[in-house]
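Of the protein chains in this complex, one is absent; all others appear in place.
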Amino acid sequence: MRDLFYDLVRRNGMAVSIYLMLAVSLWVFILIILPQLTMLDYSFRFNLPPAKIGGPEDVYTLEQYRYFFQGSGASDGLNTLDIGILFKTLLAAVFVTIFDLIICYPVAFVLAKSSTGAKARLLVLALIVPYWINEILRAFAFRILFGATGVINETGMGLGLWDTPIDFIRQDVALYAGLAYAYILLMIFPLYNAIESLDRNQIEAARDMGANWWQVHAKVVIPYAKPGIASGMTMVFMLTSGALAAPQILGGPSNLWFTQLVYQWFNSGGNWPRGSAYAMVLLIVCIALVLLVMRLFKVSIGEIKQ
Amino acid sequence: MTKEISLEHVWVEFGEFTAVHKANLNIAGGEFFSFLGPSGCGKTTLLRCISGFQEPTRGKVKIGGEDMRGVGPNKRPTALIFQNLALFPLRSIADNIAFPLEVRGVSKKNRRKRADELLELIALPGQGDKKVSELSGGQKQRVAIARALAVEPDILLLDEPLSALDLKLRQHMRTELRAIQKQVGLTFIYITHDQGEALTMSDRIAVMNKGKIEQIGDGKAIYDHPTTSFVASFVGENNVLDGTVLSNDGKVMQIDAGLGTPFAVENHPAGGPALAPGDACHLFVRPEALRLSKDESAINQFSTNFVTEEFEGNMRHIVMNASGKDLKLSLINDGTNAIEANAPVKLDFAPGMGIALKPGELASA
Partner (left out) sequence: MKMKSPTALIPGLYLTLFFAYLFGPLIIMVITAFNSSTFPRVSPWECFTTDWFGKLAADDKLLAGLGNSLLIGVGVVCVAIPIGLAAAITLSQVGPKLRAALYTIFIAPILVPGVVIGLSTLIFWDRIGTLFNAPYESFFYDGTFLTIFGQVTFIAAYSMLVFLSRIQRFDTTLTEAALDMGATPTQAFVKVLLPFMAPAIGSATVLAFLASLENYNTTVFTIVSSSTFTTVLSSKVRYGLDPSISAVAVIIIAITLIGAIIYECRNRYNTKSWALVVAERPALKVATHPGTVAVILGVLALAAVMFIQNHDSNACTAQILEDKRALQQKLMEQQSLNTPQQNVPAPTMPNLGPVGGNEGGASAPSPFGNNIFSPENLGTNTPNDQ
């Protein structure tokens, strides 16, 4: 630490070094680490009224985590409802991530390898513009689209594909479409950056040696773009499983997203320790899953970029 | 004002790797001194030690007799011209040149005045408001020099400043640099891996290889009397033969190089360490030292066959083969030296033109 500071001073001078150290430590400690630790601490406590906090009853407990696993009953039964929601959330997030990867890969490839100059810039702009629009409004647009009298139902019924309106909201179709839509950009850009740096000649050489188009992708492009794919998937997965706005607006009424449980414990439930415990569960499970997949694909977190 | 520089046992190590190996050196004030060596031999590292960006692991750098350890680059009387010039792309030419004055708190008016003077010196008058990107390579070069001169440093350090330029411009800039040095009378320390550049411009040259200074001397000494095999093979073209010393009477050696009769080679006081009978050696003979034998009884004569010829107008570069060994031969194209393709040809060289050195590392071609 002291050596680091001396090194910074030697390079930047005293004033600038103090600024650098101060800004970074403020961020890392006050904004990132301490709040997380406080939340972790909170998740091991009872939900006490303010007057009793710090009092004799304020002791550490596993009660909040126990609740997640076993529910309110004192019996050994599993809290299938909440655990089920967690699994459903993770599964849906995986599904959305894979869906995004499949639809974004061709776009990123075309963008990176067949467009140049002004055209590429326009395409990129066209990709970004929808994301300058509020997340709530994007979800709202899907609500309109998939409503009973929405365009999809009207078109489907107009073409005679089905004759009573399909409840896309209750079926979670709207939610998945909206979530996939919400994070497309976070998938495309890492893919684009990775593919863009691939030398065209490598593709041509593979062609030359008789590889057909899917072999070119499977053997040359995808292995090369692996870090980009990994970071795109990580981003989309983490953000999807942590999404709150889209599930609140597009989710079916009886089908909760795990973040909504956290929200409920916090707001209507008024039970902060339990909300913290649920948030910790979400965080830990997601990180574990990402690390596991990264290990499987042999990429490191340092390769994640935007 | 000028200051002399001395390096005393300077080592630079990056972890396990030794970039500079015990450098000892004195550079007089007002001298034009060059470092010459292949890529990666530690030239830039040595220069960074002098300018203060790199502290030597061991040893001392002295400028004007003062030990420079702990003195930052902004406190040393040196100005460095970077390998890539390092002009500030967001500043105008004049603001680039005036930068050293700006950071010293010189008033805007005086800065401008000095910048205009310097623009005059580098033959770019009135171009101070241009952007860096609007200049040609040679012009950028001159701006970098002007910027370095703005605070009147005692020592100007130049790191391969001409390497990015084309041949024509490079030759032009050589003369110009030399002229500027004469005019301002500073100590120039110049880095290059182009030996033509080093030989034409420098008062003295240090030849480096793998972090070691192999030889220090003026251009003539380095070319005519190299002291190590590396210098002999790195500076200029050279033919090298493996040989054994048969006898050495202090004045002339007899060397068996496997080409028939042994060769007589003179010892030279400025040359490398003396060789004793029985020693293995490298025998160097420059292409221009070889000549077509005029008579049968010439000394150091041997028989060769024609391989190929490269015609360069005034010079003819011929490759001959002697007992399986290719030798280069340069002849002036005066119409007298006909070589018949299939007949054996006799070559010889004067005993004073051969150089026998302890076998050592050769520069890769």
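Each chain carries a letter (A and B) given by its place in the written order, and its residues are counted from 1.
Rule of thumb we're sticking to: contacts are C-beta pairs under 8 Å (C-beta built on N, C-alpha and C of every residue); 3 or more make two chains touch, one makes a residue touch a chain.
What you see is a predicted model, and the numbers here were worked out from it, not measured in a lab.
J.: Check the whole complex and report which displayed chains the hidden chain contacts.
T.: A, B
J.: Out of A:32, A:81 or A:161, which residue would touch the omitted chain in the full complex?
T.: From the options A:32, A:81 or A:161, the contact with the absent chain belongs to A:32.
J.: Using the definition of touch stated at the top, determine which of A:107, A:173, A:198 or A:211 touches the missing chain.
T.: Spelled out, the listed residue whose C-beta touches the missing chain is A:107.
J.: Consider the whole complex, including the chain that is not shown, and state which of A:86, A:187 or A:286 touches that chain.
T.: Touching the chain that is not displayed is residue A:286.
J.: Going by the contact rule already stated, which one of A:151, A:205 or A:218 would touch the omitted chain in the full complex?
T.: Candidates A:151, A:205 or A:218; residue touching the omitted chain: A:151.
J.: Counting contacts across the full complex, list the positions on subunit A that touch the omitted chain.
T.: Residues of subunit A in touch with the missing chain: 4, 7-16, 19-20, 22-24, 26-28, 31-36, 38-39, 42, 50, 53, 103, 106-107, 110, 114, 118, 121-123, 125-127, 129-130, 132-145, 147-151, 154, 164-165, 167, 169-170, 181, 184, 234-235, 238-239, 241-245, 248-249, 251-254, 259-260, 262-263, 266, 268, 272, 275-276, 279, 282-283, 286-287, 290, 301-302, 304-306.
J.: In the complete complex, the non-displayed chain touches which residues of subunit B?
T.: 51-53, 72-75, 78-80, 82-84, 86, 88, 90, 99-100, 102-104, 147-148, 150-151
Note that only the chains that are shown with their structure count from here on.
J.: Would you mind pulling out the distance in Å between where the CA atoms of subunit A average out and where those of subunit B do?
T.: A distance of 59 Å separates the two centres.
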